[in-house]
Every structure is written in C-alpha cells, then in structure tokens.
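I have placed the structure first, in the form of structure tokens, so that the comments after it can refer back to it.
Of the protein chains in this complex, one is absent; all others appear in place.
Showing subunit A:
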Amino acid sequence: MKRTILSEFSDIPLDRGILSDRLIGKRRTKRLRRLGDNQQYNGGRVAYFLQQLINGLTLGSIYGLIAIGYTMVYGIIGMINFAHGDIFMIGAFISVITFLVLGALGITFVPLALVVVLLMAMIFTAIYGWSVERVAYRPLRGSFRLAPLISAIGVSIALQNAVQIAQGARVKPMEPVIAGGLTLFTDSNNFDVVISYLQIFIMVLTVVLMAGFTYVITRTSLGRQQRACEQDRTMAGLIGVNVDRTISTTFVMGAVLAAVAGLMVTLQYGVIDFYIGFLAGTKAFTAAVLGGIGSLPGAMLGGILIGLIEAFWSAYFTIEYKDVATFGILVLVLIFRPTGLLGKPEVEKV
C-alpha cells in the first residue's frame, strides 16, 4: 500500500526545533535533573532561580535578535516573512561551515575565528535575505495581503529542503568554541550559579547590536528613510526615497541579525539541523507579536519574555508543555492588549 500523501507532507521527524526534546531537551533535562537533585538535598532555591534567569536571558537574546527581523519587515511592508526562520537556519549552517573552513586553513585563534565567522555568516546570510526579497516578495508588492505570505511559505519549504539536500539531513554537531564560565557565587548549600563566557558573549553581543541598530534607525539617513517608508510608502517615494532599496536594506538588516542568532545557537547548543528554523522562527514571531509587531524595543522585550517563560516553565513545571505555556501567555496578553505590549494601538480610518 502506498503511504498517504497526508503523512508524506509531514515526514519530517517530530519536533526537531531548537530546544526540542530530541536535540537539546535531553541535555537540558539532564542538567535540570542534576540541579533538581541539588535542590532536593540542599534547597538552593534562590540560586536555582538565578541560574534559570541567566539561561532565560540568553535564550531570550537569541529570540529577540530573530524577532527584530520579523518586526522590521512587518513594519515596513506589512507582511509576515515566513521564511525568516529559515534565514536564521541558513545563518547557523554558514557559521558551522565557516568554522570548518577556518579549521581546514589552520586558524585556531578563537577571537579571530569568531570575528571571521561572524562576518562571513552576516555577509552570506544577508545575500540570502536580499535574494529572497528580490525573487519572492518584490514582484508581489501591492498585491493582496495573503499572496506574499503564501510565497513566503513556499520559500520556507524550498530553503529547508534545499539545505537538507545540499547539507544532508543528519544533525550537525559542533565542538564548543568558547568553554568555561564564571561562578557568580556559591550559596550556602554549595549550589553554584554559573554564567558561562559564552552566555556573556551572547548577551554582550546582543546589547551591542541592539544599540547599533537603534542608532541606525533613529539617527542615520537610512533609518529616516526606513521610518518614512513605514509611515507611507508612496509619499516616501514622492519625496525621493528609494523605496525598493530601503526595503531591500530592511531585509538585509533582518538577515544579518538572524545570522548572528544562528551563530549564537550553534555555539550555545552545539547541534543544528535543517529544521531548526521553523520552531525558532515561530517563537521569534510570537515574540515580535507579544512585544507589539512593528516595534523594535517590543521585539527585544518579547524575545526576552519568551526566553524567560521557556526557561522558568521548563525548570519549574514540565519541559514538554513549554510551547503550550508560551502560546498560552501570548493569547492572554493579546486578549488584554490586542496590539501587544509596546505596540501602538491602530487607528482605523474609514
């Protein structure tokens, strides 16, 4: 008997996103169990809480960086860029490959390698973001609302499968590049609160990037053009803003941030595969909506909130239902604030 098409559309194995049970969940559960034991014997509650806070902030930074890509694109052309999660996945793959190339070239000095990988991931992922916009979205600008969305879903399916074919379906492991960490303090029950150098790196990089982007958006001519296009594309075009180029730049900026997030995930979790984009993308989009879509600080806030919710839910309740918790909180927030936490209420005009 032939297998049904219904099941064939979904022959991607179950739940393989970042932080899924299969990839990272196991590790995390193991770590949690260890922590849980500590807690049981010693009752290191405050320390345990702080540790989860650090983990949540790290995860939240990553979600926030991806969420900015969604929010910027939504703000400027009002579409959900469904392929953005896959752009992030491509960023992760390019990071891994660049590490391998550097290894083959014999460059092992870690700071240099990191800088090179970061740059390469940004550049090549940006080209992907640019091409996707050029090919799949630009011809659809001005057509009705759902057309670019379907096109984006098509691109997302295509990118996932292209990477699966080109790079293989197996999970790609990475050895830790930045090892070690700081023990912040040890409480009276011998529970160490550790912040790894990698987590510091992730948070610092996120803050730097956020500062940089806020500067670009608020102070530079490019940012002014973007805000102009966001408010009124036709009018912006009339007063001499190159609308096409501004939109392209927006996609490039989103892709650059997604690439950084891809590198961070590669470093932090040490395993990637072609399917990580979907769940990360969904979470990041949730973050963008939670914070109020179209708002940059909102995206970052939403990302951090989602990261914290996941970390704490996994720590104190069940890791299996963390996605349920995330979406549940999203629904709750939207019921009371229909435009998200920092979103501007939409004034509907007739």
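Just a few scattered comments:
Simple rule for what comes next: a contact is a pair of C-beta atoms (placed from the backbone, for glycine too) under 8 Å apart; a residue touches a chain by one contact, two chains touch by 3 or more; residues count from 1.
Please note the rule applied: contacts and distances are computed from a predicted model.
A chain of this complex does not appear here, and its UniProt-recorded name among "ABC transporter ATP-binding protein", "Cytochrome b", "ChrR-like anti-ECFsigma factor" or "Branched-chain amino acid transport system permease protein" is "Branched-chain amino acid transport system permease protein". Contact with the chain not shown here comes from a single listed residue; of A:153, A:179, A:211 or A:238, that residue is A:153. Across the entire complex, the residue among A:53, A:97, A:177 or A:308 in touch with the chain not shown is A:97. What subunit A contributes to its contact with the hidden chain is residues 2, 4-12, 14-15, 74, 80, 90, 93-94, 96-98, 100-101, 104, 120, 124, 127-128, 131-132, 134-136, 138-140, 143-151, 153-168, 170, 172-174, 278, 282, 285-286, 289, 293, 318, 320-321, 323-324, 326-328, 330-331, 334-335, 338-340, 346, 348, 350.
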